[in-house]
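Apart from one protein chain that is not included, each protein chain of the complex appears where it belongs.
A, B and C label the chains in the order they appear, each numbered from 1.
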Amino acid sequence: MTQSDNHGPQSSIRDVALIVGGGPGISSSCARLFAKSGMGVSIVARNPDKPVLQTLEKTHGVRRYACDASDPAAVELLFQNVVRDLGAPTLVVHNIDGRVAGIFGKAITEAEPGMALETLRNSAFSAFLVGQQAARLMRENKPNANGAKGTIIFTNASAALKGFPSSGAFAMACHAKSGLAQSMARELMPQGIHVANVPIDAAIGWTQEDGTRAHRRAGATVDDNMADPDCIAEVYLQLHRQQRSTWAFEVALRPWTENW
Amino acid sequence: MTQSDNHGPQSSIRDVALIVGGGPGISSSCARLFAKSGMGVSIVARNPDKPVLQTLEKTHGVRRYACDASDPAAVELLFQNVVRDLGAPTLVVHNIDGRVAGIFGKAITEAEPGMALETLRNSAFSAFLVGQQAARLMRENKPNANGAKGTIIFTNASAALKGFPSSGAFAMACHAKSGLAQSMARELMPQGIHVANVPIDAAIGWTQEDGTRAHRRAGATVDDNMADPDCIAEVYLQLHRQQRSTWAFEVALRPWTENW
Amino acid sequence: MTQSDNHGPQSSIRDVALIVGGGPGISSSCARLFAKSGMGVSIVARNPDKPVLQTLEKTHGVRRYACDASDPAAVELLFQNVVRDLGAPTLVVHNIDGRVAGIFGKAITEAEPGMALETLRNSAFSAFLVGQQAARLMRENKPNANGAKGTIIFTNASAALKGFPSSGAFAMACHAKSGLAQSMARELMPQGIHVANVPIDAAIGWTQEDGTRAHRRAGATVDDNMADPDCIAEVYLQLHRQQRSTWAFEVALRPWTENW
Partner (left out) sequence: MTQSDNHGPQSSIRDVALIVGGGPGISSSCARLFAKSGMGVSIVARNPDKPVLQTLEKTHGVRRYACDASDPAAVELLFQNVVRDLGAPTLVVHNIDGRVAGIFGKAITEAEPGMALETLRNSAFSAFLVGQQAARLMRENKPNANGAKGTIIFTNASAALKGFPSSGAFAMACHAKSGLAQSMARELMPQGIHVANVPIDAAIGWTQEDGTRAHRRAGATVDDNMADPDCIAEVYLQLHRQQRSTWAFEVALRPWTENW
């Protein structure tokens, strides 16, 4: 009801969302919210059979796809399959962090090069591949009621805003994703495609298997010092619905308690 | 309806909005949208009797106040009056551009110092005064359903993002406002007050007296290459309703056609 | 000797330096280094009779001027006097911090508005006035061997890079100075005038009256965790001597131990 009359989702074009990266946090929140909003929703993971994604299928009709998003041929095929099953996507979210576990908190002198490269591939290169396929399809879409042919959103991290010590590989990957997003925004916005970069400057909460939320860091005295992924999903939907005279490119989100 | 259950405006606290700066663009759009959303709305201008503001009073019950927002005593009194009439504000928008006409496009060698200082006072210093009064009152508010005691939004311009040539005085003022906003955000967010800086990287359209919109630059081939202030107002309302685990500080808005 | 043959100070034009702001730190270091490098050097303070400036006159032939740099007429007169005494300046350093003592560390709710405005005037507005006079004179200079008609350097602080909590007025002033510097750089560089912004992201050491240096913060285990102003002066001289095909606009300097 806060949506004024001329900015709403009244378009007769059915929104099709593709969420690349599938876990219990932002991806699940997006899938649920987008489905509730009437979109056809697809979600992608290396292993699409994990329980959390099966649940999304059952409860919200979300389609699951298997894909290694750092493999060019696999990403091309993925988009073909989504088009075949749901139609051309109008909202694509790249939601892959990409860090190999062994790279966390490693000094530059200790970080294993293979893991650094893997992190770059998982994060930035897969963003490139996904962004490329999305752009190819979206430019053929008709503009919706807000003048947009589609929206591409890159989830990013605080390492995109600042290169922290003992985090060289991740800083590299996150900055790369920001650079890509910026270039794509300048290139695609005049073609009617909205590109956004959303660095989440926080730990992200998630919904536990028993349905309870876990949004409190160990030792914290408040229960909302981790970002609530349901709220992040809402920002993504708002970005998708922005009228093209007033597009936001970058929106960093952080909890009220964050030190930045 | 895209508002998920736990983020909505169900709070029993009545929202009171104060919009500082009153013209036919963003301020009017905010006043209308905030009023439609159920807030008590006040609007402030040096001359509150201009027709556009009288209309807002008639059509939307907006209260009008006269104030020179660069005068400390006047700003203090303004807030007292708003509290008396509507209650403590929960949403304050500082929407003053502040440029003295004679400073537009002036080379640094030609800009009149008195006008440069006036621009600083009108824009940055008034932002300081308004932000200070807002913070003093809001910290006494009870948190609403989203955990927020209030929201302070500074409208800003592209000159906050980049210092353009022949625009030294305005670059100074807009950067100053950004610096203030950033400092206030880091200080007040942990106290439950949401502070946001919104540089509009575009010319801004407006609604003409006959009700038609003017959102096209001279010579443009599209009719939405100026930012639609109704859409800006919507972003402000979304910022105000963000849950405190996921606050955005800076959101730059620009039309799809903008060169940046 | 590290100066390659074609970038050195061989110009027959005599360099004239004007240092606005005069204390025992950066200003004194600049005055000494510039004088040793063969420049005619002038230094400006509200009180030019303080011992540290008298010493500079005696030991390095530095000329002293009294000026309130936030007063347009006074700044105009200052430049006339420098031109009369030494010739048109080729290197102008604005080295005023501008903080009124009572504004330090004040919460936004507690900061005294008059002091905030005074800080803006002392810092940003005086930078505007000084930059304007410098630009007016320098554009009439002949290019030197490096293609430059002159160099204008703004000393800035970490508050120009980040708005810290409880520092709203200073963040405002430092950001304003950055915005001005950026606008002036984009405007004046194509006219052959080099403009630079140098945020010192550190406490700054100084030379004590007995000649010893004080570059260690209380409690520090190393003696160089404050910026050495002699080293800052050297960077300023290097900036002044840069060939115009490779000008730096912003150089932030910080000690190796700084947390940023």
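The working rule: contacts are C-beta pairs under 8 Å (C-beta built on N, C-alpha and C of every residue); 3 or more make two chains touch, one makes a residue touch a chain.
Given the structure is predicted, the values throughout are model-derived calculations rather than measurements.
Student: For the chain that was dropped from the view, give me its touching partners among the shown chains.
Tutor: Looking at the entire complex, the absent chain's contacts are A, C.
Student: Quick one: say which of A:L18, A:M39, A:C67 or A:A176 touches the chain that got left out.
Tutor: Of the candidates A:L18, A:M39, A:C67 or A:A176, A:A176 is in touch with the missing chain.
Student: For subunit C, enumerate the residues touching the unshown chain of the complex.
Tutor: On the side of subunit C, residues 1-4, 6-7, 9, 33, 36-37, 147, 186, 189-190, 192, 194, 200, 202, 205, 215, 224-228, 230-232, 234-235, 237-238, 241-258, 260 touch the unshown chain.
Student: Take the complete complex as the reference. Which residues in subunit A touch the chain that isn't displayed?
Tutor: 72, 107-109, 111, 113-114, 116-117, 120-121, 124-125, 128-129, 131-132, 135-136, 139, 159-160, 162-169, 171-188
Everything that follows uses one rule, which is that only the chains that are shown with their structure count from here on.
Student: Are the chains arranged, by touching, as a line, ring, star, complete graph, or other?
Tutor: Shape of the chain contacts: a line, open at both ends.
Student: Could you work out how far the Cα centre of subunit A sits from that of subunit B, in whole Å?
Tutor: 30
Student: Would you kindly tell me how far, in whole Å, the mean C-alpha position of subunit C lies from that of subunit B?
Tutor: Chain centroid spacing, subunit B to subunit C, equals 34 Å.
Student: Two-or-more-chain contact residues of subunit C, please, as numbers and ranges.
Tutor: none
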